[in-house]
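A single protein chain has been omitted; all remaining protein chains appear in their positions.
Labels run A and B following the written order; every chain starts at residue 1.
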Amino acid sequence: MSTPETVTLTIDGVSVEVPRGTGLVEAALAAGIEIPVFCYEPRLGAPVGACRMCLCQVEPGPPKPQAACTLTAQDGMVVRTALTSPVAAEAQNATLEFILVNHPLDCPVCDKGGECPLQDLTFRYGPGNTRMTFPKRTFEKPIPVSPLIALDRERCILCYRCTRFSEVVAEDGQLVAVNRGAGSMIATFDDEPYRAPFSGNVVELCPVGALTSTTYRFEARPWEIQDVPTVCGMCPVGCNVNATTREGKVKRILSRNHPEVDDGWLCDKGRFAYGHLHAQDRLRDPLLRVRRRGFEEVSWERALDEAERLLREAAGRIVTALSGSETVEQAYALAKLLRQGLDAHAAVFCEEISDALDAFRVPLSAIRDADLVAVLGDAPVVERAPIVDLWIKDARRRGARVLHELDEGAVQSADRAILVWCGPGGHGGATVAALAQRLGAAGAFYLPETANGRGVCDAWAAAADVEPTNPEPTNPEPIGLLIVSGDEAAANPDVRALAEQAERVLVVSMFHGVAAGWADLVLPGTSYLERDGTYVNLEGRVQRLRRAVIPPAPDELAWLSKLAERFGVEIQPYPSAVFEEVSGIAFGGIPFGEIGERTPLPAATTEPAAAAVEAPPPAAAADGGLRLVRYRALFSGPAVERIPELQFQRPRPEIELAEADARSRSIRGGDEITIRSNGTSVRLRARLSRELRAGVLRVPEEYAGDLQPTVEIQT
Amino acid sequence: MTTYYDEVQELKQRYPDRRSAVLPALRLAQAKHGHLSTDALRECAEAIGTTPAYCEAVASFYDMFHLAPVGRHLVEVCTNISCALVGARQVLEAFEQELDVTAGETTEDGAVTLRPIECLGGCGWATIVAVDHGYRTHVQPDDVPGIVQELRDGD
Partner (left out) sequence: MATDSKRIVLAGVDEHDLTKLADYESIGGYSALTKARAMTPQAVTDEVIASELRGRGGAFFPTGRKWSFVPKPDQNPNPHYLVVNADESEPGSFKDNEIMARVPHRFFEGCLIAAHAVESRHIFVYIRGEYTGPYEVLVSALEELETRPDLRGDVTIVVHRGAGAYICGEETALLESLEGKRGQPRTKPPFPAVQGLYASPTVVNNVETLATVPAIIELGGAEYAKLGVPDSRGTRVVSISGHVERPGNYEIENGLSMRELIYGLGGGIPNGRTLKAVIPGGSSTVILRGDEIDVGYDFTSLLKLNTAMGSAGVIALDDRCCMVQLGIRVSEFYEHESCGKCTPCREGTRWMTQILRRLESGEAVQSELDLLLDVCDRINGKCLCPLGETAAIAVASYVDKFRAEFQAHIDEAGCPFGDSSPLHDVPAPVSLHASSPAAAEFV
């Protein structure tokens, strides 16, 4: 029975009640009936009704079959699909015949074979044999759409999913359909590569083998693979992914759609950077510095002896630099060994994290439903937490105002304002929490730079066996031993500066060369795809990592547990056991087993943590100079550097400046300009930005040289 | 002197949404460059505020845009039903002979591109030939040498 919020309709004789506004395809699913589709994909905006696969008989309505994907369920509607309507069955059969008229029958050599909707539907509804005796349309094939994506135009069924993604979701406007009618084809402009942060999603959207990833082509067949449900560890969003493995190797990464976190999208870093697991310079054995000769590979026994010696000799004068990519369990184990076993509390976190935000905790999907989104902090969102950028774009398409500076009045008068802090300062979110509190925002986010910065901070704090120290422990002078946990920490210039002062340095790293010249002992690190454990994403959601493949060396938890034993500290080598220990202290005691495949978000705390209200930094620097925001580009870092196919996505030597600043200096997009500060200068191409506030410049870290935070443009 | 960019800004003013100016902006770009070269498409994209790919997607949908080089003059012979019924094929053949090209081609000197075209909406005055977009009505094969001469004289 329908209620004001629901409608009741009949599909193939089955009566079903669904919420008002439900699409017919979904309504049928609710009745246990599949209406086959190709072009329909609700995440791509309004349905287009292009492929005609979903034709059904619908009453009331015109006598001819209707595209079910474009209709919403109405009270009393009677829908007949191919199951019960000969008209619909004939229509579906016709559509399939038309699609196959020009589609090559090359399933055995097609990369999509075995997981292809067209193949499946042809078996179910298609014509038995072909009546098409003419030459099929031919195209040059396959052609590279980019180093990451190959396009086979003969296989394309022109469902326009890929181009709609490019236009409507990613809004990059790069992958388009050209020509008209039977000559239509998918293309990029002038054969340039599809260079955009989310390009890889089109491979997953394509319902046939027209768009395939160059890194997966011919690597595996569907019956030889296993999908491991895990979480991406490349940024603080923590997109839910499946790692496809074959014979112990990761072959591709697919989305596992968490509707609150990622809506089924991935950025190209998360999708394609898995190749770093097989990097040529991957470390498999511990390395010990031998006088001036450099490193020597040593056995694990020997390495642990050396590590024990380093730890003992430092006599507590230890500083630990954390990456923020450790699992909660690794970070906790390390902290427990150091803090409880060696009374060494000094740590360098990659960034500051505040739990003041917990009072404004909402899922990322809440951004989509906001009526105002204020993005503060001046760093580019897409480079830090790419998926957040897609949520913001979605919000804008749905009519939200998106501001890139703080308009307090606008925030206060909005019904559902969401604040997003992305950039330097902000005290790990304390500032934005305080703003949210004062202005009555519906939710607030702080975008950390690291994947598990939150979890690592929580784990480190949880391992303190003393009352929280106040003030924070300071670094010993001189530093006896610097422990560098992971490649992000090793790449951090501040950490490198500490290493200069430290008597000894122990580094955990995945790659040869990272620690060469400055470490005394290097232990091989593992990747998020090789670990079991938990990450806490930027929403505060505890998510489960599952080991997709076995690492080439024992993982951190295994050797930490052994090392700890030597100091009488008990650490279980199992993530489940370690998590249970931390959870009681830091995560409200959720059991490990309850972190399902799609973790819910813990409720917001009711008491906002007191935090000083601080205004975001003014756009222009105090002395009239411009403020420079350096940022780590999405396509940078040790993993990306090791994937040849991703190199074309590396940032360009460009400086972004606000249109107003460009106009007042007569700078046009593409001009070479010189930026200087304190005697150093950098020359880069100018890119004009509509988002940037006047008075702020943005440069990717790798091109920023020694520029100071305040700069001027030399004209 | 107003630049292409400025002209497009003016076009944008006519519409509630700047994207509506794409067609007129492409027409201007084609007039300026002769055909919609990649440079022309880039220039159009820049002026409208969209991507060159978008401009190409739109341009390639419409028959009046040329994404490949064309001659200085364009001769388009309607070969749809009404014109065909009264001899459009013969008119087209006369042009082929006179210009020494096959329909769809450009003369060697780059002067004239000849192509058949779909119904031009002048069926009652067939055969219609659009010479540089100006309609010639009731064209017979005999008229063809004169039209070609006219174009050559005009150059």
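Everything below uses one rule, namely that a residue touches a chain if its C-beta (ideal position, glycine included) is under 8 Å from a C-beta of that chain, and two chains touch if they have at least 3 such contacts.
Keep in mind that what you see is a predicted model, and the values were worked out from it rather than measured.
Asker: Please provide the labels of all shown chains that the missing chain touches.
Answerer: The omitted chain makes contact with A, B across the full complex.
Asker: Touch as defined at the start, partner being the missing chain; which of A:Leu121, A:Cys162 or A:Ala187 qualifies?
Answerer: Once the missing chain is taken into account, the touching residue is A:Ala187.
Asker: With the missing chain put back, one of A:Ile143, A:Val168 or A:Ala516 would touch it. Which one?
Answerer: Here the residue in touch with the unshown chain is A:Ile143.
Asker: Under the stated touch rule, tell me which residues of chain B contact the chain that is not displayed.
Answerer: Answer for chain B: residues 14-17, 19-24, 26-27, 35, 48, 57-58, 60-68, 70, 79-82, 84-89, 92, 103-104, 113, 115-126, 130, 133-135 touch the chain left out.
Asker: Using the touch rule from the top, list residues of chain A that touch the missing partner.
Answerer: Touch set of chain A with respect to the missing chain: 47-53, 55, 64-65, 67, 70, 90-91, 94-95, 97-99, 101-102, 131-132, 134, 139-140, 143-144, 146-147, 153, 157-158, 160, 177, 179-185, 187, 190-191, 193, 214, 644-645, 648.
The rule is simple: only the chains that are shown with their structure count from here on.
Asker: Averaging only over C-alpha atoms, locate the centres of chain A and chain B and give their separation in whole Å.
Answerer: 47
Asker: State the interface residues of chain B toward chain A in the complex, per the touch definition above.
Answerer: 38, 41, 46, 50-54, 56-57, 60-62
Asker: Give the list of chain A residues in touch with chain B in this complex.
Answerer: Residues 163, 167, 172-180, 187-190, 669.
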